[in-house]
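Here the complex is missing one protein chain, while the rest keep their positions.
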Amino acid sequence: MSFIAEHISVLVVIVPLMAAPLCVIVRHGAVSWGWATLVCLANFGLSILLMQQVLANGTIVYDLGGWEGPWGIVYHIDEVGALVVLIVSAIAAIVMPYAKESIEREIPKERHYLAYCMMLLCIAGLIGMAVTGDAFNLFVFLEVSSLATYVLIALGNDRRALTAALRYLILGTVGATFYVIGLGMIYMMTGSLNMTDLASLLPAVQNTGTVHVALAFIVVGFGLKLALFPLHVWLPNAYTFAPSAVTAFLAATATKVAVYALIRLIFTVFGDIDPLETYGVRAAVMVLAIAGMFAGSLIAIYQSNVKRLLAYSSVAQVGYMILGISIGNAPAMAGGIIHMFNHALMKGALFMALGCVFYVIGSVKLEDMAGLGKRMPLTAAAIVAGGFSLIGVPLTVGFISKFYLVEGALAAGMWPVALLIMLSSLLAVIYVWRVVEVMYFRSPAIGCETRTEAPMSLLVPTYILLGAAFWFGIDATFTGDVAMSAAQTLLGGSK
Amino acid sequence: MIEYEFPGLLNYWIVFLLMMIGLYIVIGHENLIKKIVGLNVFQVSVFVFYISMAKIKGGTAPILADGIEVYSNPLPHVLILTAIVVGVATTALGLALVVRVQESFGTIEDDEVREQEEQDG
Partner (left out) sequence: MSPETLILLSLAIPFIGALLILFAGPASANVRDGLTVVTAVVLFGVVWHLIQLVDVGERPSISLVEMLPGLSITFTLEPLGMIFAGIASFLWIVTSFYAFGYMRGHHESNQTRFFFCFAIAIMSAIGIAYAGNMLTLFVFYEVLTISTFPLVAHSGTDEARRAGRVYLGILIGTSITFLLTAVIWTYVEVGTLDFREGGILAGNAPAGVIAVLFGLYIYGIGKAALMPFHRWLPAAMVAPTPVSALLHAVAVVKAGVFSVVKVSVYIFGLDTLQSTGASTWLAYVAGATILLASLVAMTKDNLKARLAYSTISQLSYIVLGAMLATNIGALGSTLHIVMHAFGKITLFFCAGAIIVFAHKTEISDMRGLGRKMPVTFFCFFIASLSIIGLPPLGGTWSKWYLALAAAETDQVIFIAVLMISSLLNIAYLMPVVLYGFFGKEKPEAHHAHDHDDHAHHAPPDHPMLRHLTFGRPGVAEAPVMCLAPIVLTTVGCFVLFFYADRIRLFLEPVFGG
């Protein structure tokens, strides 16, 4: 037990990373699935322990192989980091049991084991991004997760999944390479790659052109990965054509981890400089975030494929997170952080519910979902409940995020921003309501009036996630406290 | 005071030239294979960038030997070794995807693929 406690920060990465090749060795879909599910559950347990440790003892710094930083690679886990690890592993633990039936329906049998292997690699990469304290190691984990993601998307049963994956691959690689360029410049100026070390070395050279350009490269690079408007073009197709389980997992985790990485870079690595303020880019980032909120929601309104509709809504939601980060006071920052968690819950649940729809009726087109309230009452209710969260109805997690964001905007005296947040959530009302109306107030097409519900193995995980989306909306003291204290730590570093 | 002496900043000029060429190929060409090649050019420019910065004037290869005081910085070399591996993986995956695209669309020209995609609705 003490061994686990001591090495827990590395175990959360190692366990899925080591488990992945086993799936390829056994080459059997169901066995791989059982193994992957087991690993994900175990990893979820580990990440809870990790969270407890961080909450009890504060930030954990772990030297890999006993090599101390800044020479060796260190893992550096603060509260937000632990929260992100928890998000990823929790979503994984919920999606895995769900994945079996969904993947059986959507992926040819001989490729099942590959899907589970890639899921595990993707998890390892994402968690690695969250725990690492080394800037180059971040790139490595970013690529581990990205490569797995490209494969997962390409597994979709529509041929457009291939092109979606390829386009994402090209853009994703460009983004990652941008990050490496920026990092190289910083390394030139400081000679270090350790995030904590960099934080203390950077202020001395903050006014050099190299550091300016480096920051620009880094922000644009991660902007691509986290789908910051207008760098979001890869996202809608990728989410639309990936297998349902994959979409649920990616939508809930991938962009969040990238957002977290960006937070780390801006507020820890560049923290002492406070780059948003020093380089006068706060307004620019805010404008992009708000543009994303509106563009994403507006485009979502006109989608006829519900999966794509939700994908565009994700673009908008990323805008909320970035907005929270860019406002620059504790409540708004907490809003951004808490929205990472909350959005993971609601988007995950929504995409899983859509997976149920696809499982039963073989389509997620809006017109095919007519009368779904009668045909699949539980699934339809789940979509409605998830939609409430997107809108930000009270008692759902979406409300909590919005409360913090608006509180932050108002506390900063930016009331037009507060108003824009509210207005953009009205757009969410419109696109959610289009779906609700079709499901409940339109009759099903002739010949499909029969009542068929998705199997329990799909519905139960969906409802667990949905339950969490309400639980943390009704009692947000845990998430609120963590996000708030994390925000204060992050911003404290910039003062 | 910058000393203009050969090669000076030539390496970095080359790096950025390659980078721009690579990016241009990625954006400007419709052929998917060419896009991937462009991506490779782009990545290689970054490798050169790292290796150039590791060079220390008068330094030698970072292998411990008697009588040598000045070494090039070995760390960027190691980093780039990792990056090369990542680049190879990306290229392999990208090419594999291109093969699959060719199988299901019958073409590897991006504009033609797009046309077919629009017909899929």
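So that you can tell them apart, the chains are marked A and B in the order they are listed, and the count of residues begins at 1 in each.
Please note the rule applied: a contact is a pair of C-beta atoms (placed from the backbone, for glycine too) under 8 Å apart; a residue touches a chain by one contact, two chains touch by 3 or more.
Everything quoted here is computed from the prediction, not taken from an experiment.
> Looking at the whole complex, which visible chains does the left-out chain touch?
Contacts of the omitted chain with visible chains: A.
> For the chain left off this view, which of A:Ala5, A:Leu38, A:Ala204 or A:Leu395 is in contact with it?
A:Leu395
> Of the listed residues A:Gly292, A:Gly319 or A:Gly480, which contacts the missing chain in the full complex?
Among A:Gly292, A:Gly319 or A:Gly480, only A:Gly480 touches the chain that is not shown.
> What subunit A residues would touch the chain not displayed?
Residues 388, 391-395, 400, 402-404, 406-407, 410-411, 415, 418-419, 422-423, 425-426, 429, 433, 437, 440-441, 474-477, 480-481, 484 of subunit A touch the chain that is not shown.
To be clear about the criterion, only the chains that are shown with their structure count from here on.
> Could you work out how far the Cα centre of subunit A sits from that of subunit B, in whole Å?
Here subunit A and subunit B have centroids separated by 28 Å.
> Where on subunit A is subunit B touching in the complex?
Within the complex, subunit A touches subunit B at residues 136, 139-140, 143, 147, 150-151, 154, 158-160, 162-163, 165-166, 169-170, 173-174, 177, 180-181, 184, 187-188, 193.
> Looking at the complex, which residues from subunit B come into contact with subunit A?
Where subunit B meets subunit A, its residues are 19, 23, 26, 32, 35-36, 39, 42-43, 46, 49-50, 53, 75-76, 79, 82-83, 86, 89-90, 93-94, 97-98, 100-101, 104-105, 113, 117, 120.
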